[in-house]
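Written below as structure tokens is the structure these notes are about.
In this view, the complex is presented without one of its protein chains, the others remaining in place.
Entry: subunit A
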Amino acid sequence: MFSFDHESNPQHVSDQKPLGCWSVKHGQIITCPVVCNFETHEYIAVHDNKVLRIWKDKDVNLDKVFKATLSAEVYRVHSLPHAEPLVLFRGGGVRTLDVLLEAPQQEIEDVISDEVIKWSEAFLEGQQPVLIFVTEKDGDFFVYVQKLKMRSLHKYKLEQQELSNPLCFTAYIKKQIITLLCLYSSDSIYKVLIPLQQNSEEEEQTLSKSLLLNLSISGSVLKGTSFVVLDKDHVAVLGSLAASDEESKECLTIWNTKFQTLQASKELPLGTSGQLWCYGEKFFFTHGKVLTVVIYKCETSSLAAAVGKLKDSQTSDLCSFLNWNTLQDEELLVSCQSQQSAALKSESTMTLRSKKSTVENIQPGASTIGQLLLSIKDASTAAVEDELRQLLSKVQRPDFQAAIGSVISALINRCKTDPAFYPRNFLIQMIQKRELSYSLCPDLMAVALEKKDVHLLQICLQRFPDIPEEITYACLKVFLSISDEYLERTDVDLESVISYIDIEPNNKEVKTEVVENGFSTELEEDGCDVTGMKEIHMMDSVEFCPVGPQKAALLNAVLHSAYSETFLLPHLKGLPAQQAVLFLRYLHYLYVKCSERINTTLPGVLSPTVSQIMDWMCLLLDAHFTVMVMLPEAKRLLSSMHKFVRAQVRFYSELNKIEGSLQELQRIKCQTDTQAYSIEVLELI
């Protein structure tokens, strides 16, 4: 839908024909963009600042449609999917349309005194409409965030920038954080993060901004006029590219913010209005006298693509088609265009006429990290945890990962020196949330091993891609040595086992009993005969898991971690024989469980695959072969395993035979296909 000073005009892009055209009477001016309420399929227009018009597709004459005269001047109407449209008044007041229509003449409060609204946007967060608008007063820019349902309004001051001021804004909301992007007249895009959860009712805060992108391409600078965000790594900027000596050319550009590179550009020699819209992977902008629609596609940004080394590095597929030519009255179009561009011109001059702003020197993010590192060293546990919580809730910065790394190593150092200090929850949260790795915080797992924090170890084993085999082995050893009773009391992620081990308490009774009888150390001393007897009972029913579910989950995490056989094997040789047998028994159990299923995969998240089980089985047997042979209690296990494996081999050899027969059948079928006579259809082209 396009609206001009005098008329509004919805179009179907694919059809390239106007679906409808409505005009206001001569002398009236449409003062804010017409929107469509998608809930009711009504169009909403405001003319002469105060007169609201609402109509449907079938209405022909705009004069005869619903009309409401408001008490205050409207800045903009925002339409939201599945929500009532929001009306923003010039004074900063906001109403939903239905509230407004109940009493059109209701008084609208004036939130902003002398400030002028420059830009506004509405979102839905959860089911809540959130309105954000930017105002300007004497070169200072303010950001207001209004949550309608909460009736809360927050005012922030935008950090000032020397010699340049914001020209254009765009914003998106993600995870309770509004990201406001500002295109500055210094040819850069800055990012401002505004937390939506703001409980402190303090007076206005200053929002710090970080540089997102510098719009310069090898000497020439792109003077952006408007821009849109495409995905997390791409923005599109419409502007004029001015080389030092040449005439400037208008062009549409796509930038990768991750690598600070220009991904694609398209020259627009006929000039544009300076406005750019983007809906559903299509750009819309006026180019000369026509509206141009450009389809784009952003691929996941990779360094290869950014430097143009990817095979088809065309991140955005720029192809254009025109569709503005269907307007019946060309004169009208021209007049509209000229008026519009004139309006735009005045607006841009107005924006440019901004005053110099003072510079804020302090970098708040950096100072926080430094302070935090200092406080970690000596502050009380509670204080540190408080600060850590703050850190977690703080905004993301580009160097956040490195910062987190230093924070964690500082924490670990503190843990080493101060045994009482152990911010377990924070650490778990960090591992779960951030993309950490073993090499970023090498001592973390060592400390966790020391503290026997199995849950942390489990998460580490699941998340870290680069755990050394030595640590993996150490984890395995710790997991096997901890008794099941102890584990029952600990918090372990059971996701990987719940789907194949019964963890109902009454079943567990039986199971733990078996386990205790078989493997607990005090019984080992009792004598081999008893153990042997019990094992007979146990091995006859492989359904029983030889370990408790917690231990099983931990062992699964070990099975899940990456390792290299050569480096793991020497460590594995050090595993005590009893633990090795227990582990082997568990692997055997897993193997049997796997084989019960036709696709030999265990259900559930992060459950070990059959090849992981087999690899570990072989590895364990390799490492402990002589011990296994000598150990009397391992004998039954080994023979049972052998029996099972032999049965499997037999089964597969049977399959082999079936395959052979089927193949033969296929061959015979082929032969019968060639009968002595057939009538077939042959197509020659």
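Convention: contacts are C-beta pairs under 8 Å (C-beta built on N, C-alpha and C of every residue); 3 or more make two chains touch, one makes a residue touch a chain; residues count from 1.
As a working rule, contacts and distances are computed from a predicted model.
Enquirer: What name does the UniProt record list for the absent chain among "UTP4 small subunit processome component", "Protein yippee-like", "ER membrane protein complex subunit 4" or "Collectrin, amino acid transport regulator"?
Expert: For the chain not displayed, UniProt's protein name is "UTP4 small subunit processome component".
Enquirer: Given the contact definition stated above, which residue among A:Ala382, A:Ala420 or A:Ile685 touches the chain not shown here?
Expert: That would be A:Ile685, which touches the missing chain.
Enquirer: Going by the touch rule given at the top, which residues of subunit A touch the chain that is not shown?
Expert: 674-685
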